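Removed: one protein chain of the complex. Kept in place: all other protein chains.
Order of writing sets the labels: A, B and C. Residues in every chain begin at 1.
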Amino acid sequence: MTQKIKVGILGASGYTGAEAMRLLLRHPHVEITLLTADRKAGQSVEEVYPHLGGYGLPDMVSVDDADWSSVDVVFCGLPHGTTQEIIATLPEDVKVVDMSADFRLRDPETYAEWYGHTHQALELQKSAVYGLTELYRDDVKSARLVACPGCYPTATLIALLPLVRAGLVDPLDLIIDAKSGITGAGRGLKQNTLFSEAGEGMGPYSVSKHRHAPEIEQEVAAFAGLEASNVRVNFIPHLVPMSRGELVTCHLKLTEGKTAADIRTEFEATFKDEPFVRVLSEGQVPQTQMVRGSNNCVVNVFEDRIPGRVIVIAAIDNLVKGSSGQAIQNMNLMFGFDETEGLEQVALFP
Amino acid sequence: MTQKIKVGILGASGYTGAEAMRLLLRHPHVEITLLTADRKAGQSVEEVYPHLGGYGLPDMVSVDDADWSSVDVVFCGLPHGTTQEIIATLPEDVKVVDMSADFRLRDPETYAEWYGHTHQALELQKSAVYGLTELYRDDVKSARLVACPGCYPTATLIALLPLVRAGLVDPLDLIIDAKSGITGAGRGLKQNTLFSEAGEGMGPYSVSKHRHAPEIEQEVAAFAGLEASNVRVNFIPHLVPMSRGELVTCHLKLTEGKTAADIRTEFEATFKDEPFVRVLSEGQVPQTQMVRGSNNCVVNVFEDRIPGRVIVIAAIDNLVKGSSGQAIQNMNLMFGFDETEGLEQVALFP
Amino acid sequence: MTQKIKVGILGASGYTGAEAMRLLLRHPHVEITLLTADRKAGQSVEEVYPHLGGYGLPDMVSVDDADWSSVDVVFCGLPHGTTQEIIATLPEDVKVVDMSADFRLRDPETYAEWYGHTHQALELQKSAVYGLTELYRDDVKSARLVACPGCYPTATLIALLPLVRAGLVDPLDLIIDAKSGITGAGRGLKQNTLFSEAGEGMGPYSVSKHRHAPEIEQEVAAFAGLEASNVRVNFIPHLVPMSRGELVTCHLKLTEGKTAADIRTEFEATFKDEPFVRVLSEGQVPQTQMVRGSNNCVVNVFEDRIPGRVIVIAAIDNLVKGSSGQAIQNMNLMFGFDETEGLEQVALFP
Partner (left out) sequence: MTQKIKVGILGASGYTGAEAMRLLLRHPHVEITLLTADRKAGQSVEEVYPHLGGYGLPDMVSVDDADWSSVDVVFCGLPHGTTQEIIATLPEDVKVVDMSADFRLRDPETYAEWYGHTHQALELQKSAVYGLTELYRDDVKSARLVACPGCYPTATLIALLPLVRAGLVDPLDLIIDAKSGITGAGRGLKQNTLFSEAGEGMGPYSVSKHRHAPEIEQEVAAFAGLEASNVRVNFIPHLVPMSRGELVTCHLKLTEGKTAADIRTEFEATFKDEPFVRVLSEGQVPQTQMVRGSNNCVVNVFEDRIPGRVIVIAAIDNLVKGSSGQAIQNMNLMFGFDETEGLEQVALFP
């Protein structure tokens, strides 16, 4: 076989890091040579993630002790805000697949407004490609730094951008009611993600002020040919008692004269050759159970009872297509591998 | 004390029947004297519901073998469509609290359209009172037959009707994104409610065609002073992996000049003396965990990012306030008891 | 009515504290006048436990700021080790129902061995009554300080002590395979109790070294007339993905000539007048679903396939009978109330 590329995972003790390990362990052209995790530095993978024990992975090291000469590409699963400083120090020839939010927003002012501080690597930001693979594939191929979308924007934009681009729906009347499994809140210790608090119940959070709203607005505006500051979406996420899975229910207003059938036609045309997006049969509802553990996205459209409106629904696994899986999909493009390498896992059900 | 009233529960083997038993066992003015369950006839309560064993409840009998002289009031938890025929045969002096859908829709044509058959007890239908207690309290007091609302309409209408009545929101632009625990699907055996199918995942169902949509439209129209046939709501329910709980996220358009603050003021005025509805503090999100096992409803309002719109959210326990609890609340009114008798249970958390 | 007693809850921000509030809010002879929680001092109950908002409970205060003159009795839900120092400073006329582990072990050396430090209130320890209500009822009635058993010992000892006392099983061959819901691990932030870690999987913990083992041994020895140091039990707990509930599966060796039927007879004789212990019908298996949210314990016995052995199984709700419920049961005895006051809640199922 060809030589394997060497991969580092920064922030390997978080869920996106663990998921990257799980998937990359099966990738035929990859060797994991570096794992950083500041608070777990010195620990073995088995200690941090028992399910990943026995695979010969390297021990965790502090990011300060990382040997960058040992890697061709890094996946960044670091907390938002810390990524930009670290990436700025990396050797030029190390490619970067960023799973944090640091390089998603193109406008520095919007970034500062939503993340509470000035961006620390504006030059890098300019060169970053937004890694929503299905819609930015060519840009990703030649990028050094790919900013993978947030989990909610991934599911939302796969469904909405083709419709906005084709002028089928009103980009100024987008209502996105989103639901996520608890891993979306990360591995950090929080009272509201304890089993006994998050289980057997549900509710919304960050109503009207979730950081994924401006990210969605940025892309909708770009595909609609509008100023981002003119696009405002209703985006409300809910936390649902399941570990993985994300479902977005989009309540949309059709452009005058357009129908649900037009949307179905557009979906089928857009996604017919996509390996990871499946338009479901008419009437079949997307469920997160269809995609758990896989890089797949399922999508469908339904007529609303209110004339002139439709409901578009998409489901993904937030840790795979919504994070580490899409990151690997991007890495495959950046290194000229088959886009599906390491990602052919079938969904786990039941 | 005063003499206890004698209560029968028809369809006692279903979840609403069990929940009525659980609550009525603690009601100081009630004695359960009749339990019917056709397929479980002859079985003890302990066999059908082990958690209700040991309380001296009567055995299940077939509805054909019921002794109506033994009851002052019946709770009907029968499958939709069968209730109306049975109720039509009851002695006049037996009051009826119906938890099925049979008497909720006032218009016979709408009933026939959504339930697939002509209504069999149109005379009774005319005398039925819609049992959304907070908004029909006076009618309930004097009713013989109360049609308790569906679980989704309960949560939805408690939040929406005061706003529609006060002219604060547009009754023709109502988008209701609802989420329910699995008990909402009943105790019948269905593949999609098996633990391994419904667990660890979620999705929508009955998109744009759930039977609770016309019920919501009927009431919105009534409070808005419109024809029901002119009101159409977007109502989409989702099944969430929890046993109990229901959350409705309502995306609403404000009437010109109105604000989220106006809605809060209206909520506080409407509910300030209600024993079971609590307007949460500003910014606090309703969660089903707050009301599990109780007859409470929590509600709040949030500004939308889209100017001129708000998000109103309400949460209830679908088996209590959404069914058997509200039924008992209505019974209390019908018999002149304190409205809260038997319903003071505090929510079970964690 | 008679005057209400005034109750304080120390450590009110933990799960046992919340559960005590939930139950005491319905107790007719009790008024909650003091809530302490050091890290939440100054916060309202609604902030700490939204489901308990709206009931007019006092705000949380630091234990240092507690006004002891305002209480007749305190429930202690403090972390193990801190209780003994605080209780030692209380006025003599304040009764104490301790839900921590501080006063359960009678032998100071055993305490020091298992809890890692010398006991700080040995005099109080001597006067403490072990609050396994069904087996120490008379002692509890006259106690000032009651040490409520741990959740595992409660379920285990209700089932085993009558058998040991009657000489039906071998006290030196006790194998107790226990399973608990996640609330048993408390509200503290731990990685292994996050929803995504504890959900959809299970495993044992503290194998052969759980602190409830010596507590079980102490009581078995006492009822068998043996030295505690001579009794060793196999006790292995497992963490199961549910919030509440505890099940103990006891693998026992019958005394020569005794049978499963003898055990059933003993159970029925022992528990026939107990309000909270129910011996199930022959062949019916105990499940935690039967007791969720209630103070009930269900128990049954089964023949083993290995001749001369039986399996005894008991289930409780770890937060009610296993903690706050039993604590209230003891308080009722200490103040001469009906033993079941505030505890008549029927189990919540489904």
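Throughout what follows, a residue touches a chain if its C-beta (ideal position, glycine included) is under 8 Å from a C-beta of that chain, and two chains touch if they have at least 3 such contacts.
Since the structure is predicted, the reported quantities are computational estimates derived from the model, not experimental observations.
Engineer: Which one, C:119, C:211 or C:292, makes contact with the chain that was left out?
Structural biologist: Residue touching the chain left out of view: C:292.
Engineer: In the complete assembly, which of A:36, A:180, A:249 or A:289 touches the absent chain?
Structural biologist: Of the candidates A:36, A:180, A:249 or A:289, A:289 is in touch with the missing chain.
Engineer: Just one of A:67, A:113, A:268 or A:344 touches the chain that is missing; which is it?
Structural biologist: A:344
Engineer: Touching the hidden chain in the complete assembly: which of A:51, A:126 or A:209 does that?
Structural biologist: A:51
Engineer: Can you list, in ascending order, the chain B residues touching the missing chain?
Structural biologist: These residues of chain B touch the chain that is not shown: 15, 181-183, 187, 189-191, 193-200, 241-243.
Engineer: For chain A, which residues reach the chain that was dropped from this view?
Structural biologist: Chain A touches the chain not shown through residues 15, 18, 21-22, 25-26, 46, 49-55, 183, 199-200, 243-244, 278, 280-281, 284, 287, 289-294, 344-350.
Engineer: Given the full complex, what residues of chain C touch the hidden partner chain?
Structural biologist: 173, 175, 177, 179, 196-197, 199-205, 207-209, 213, 232-236, 238, 240-245, 247, 249, 251, 285-289, 292, 302-307, 309, 311, 313, 315, 349-350
Methods note: only the chains that are shown with their structure count from here on.
Engineer: Taking every chain's C-alpha mean, which one sits closest to the mean of all protein C-alpha atoms?
Structural biologist: Taking the mean of C-alpha atoms per chain, the most central one is B.
Engineer: In whole angstrom, what separates the CA-based centres of chain A and chain C?
Structural biologist: Using C-alpha averages as centres, the distance is 45 Å.
Engineer: If you average the CA atoms of chain B and of chain C, how far apart do the two points sit, in angstrom?
Structural biologist: 36
Engineer: Rounded to a whole Å, what is the gap between the Cα centroids of chain A and chain B?
Structural biologist: Their C-alpha centroids are separated by 39 Å.
Engineer: Could you check chain B for residues that touch two or more other chains and list them?
Structural biologist: If we look for residues of chain B contacting two or more partner chains, we find 199-200, 243-244, 287, 289, 292, 349-350.
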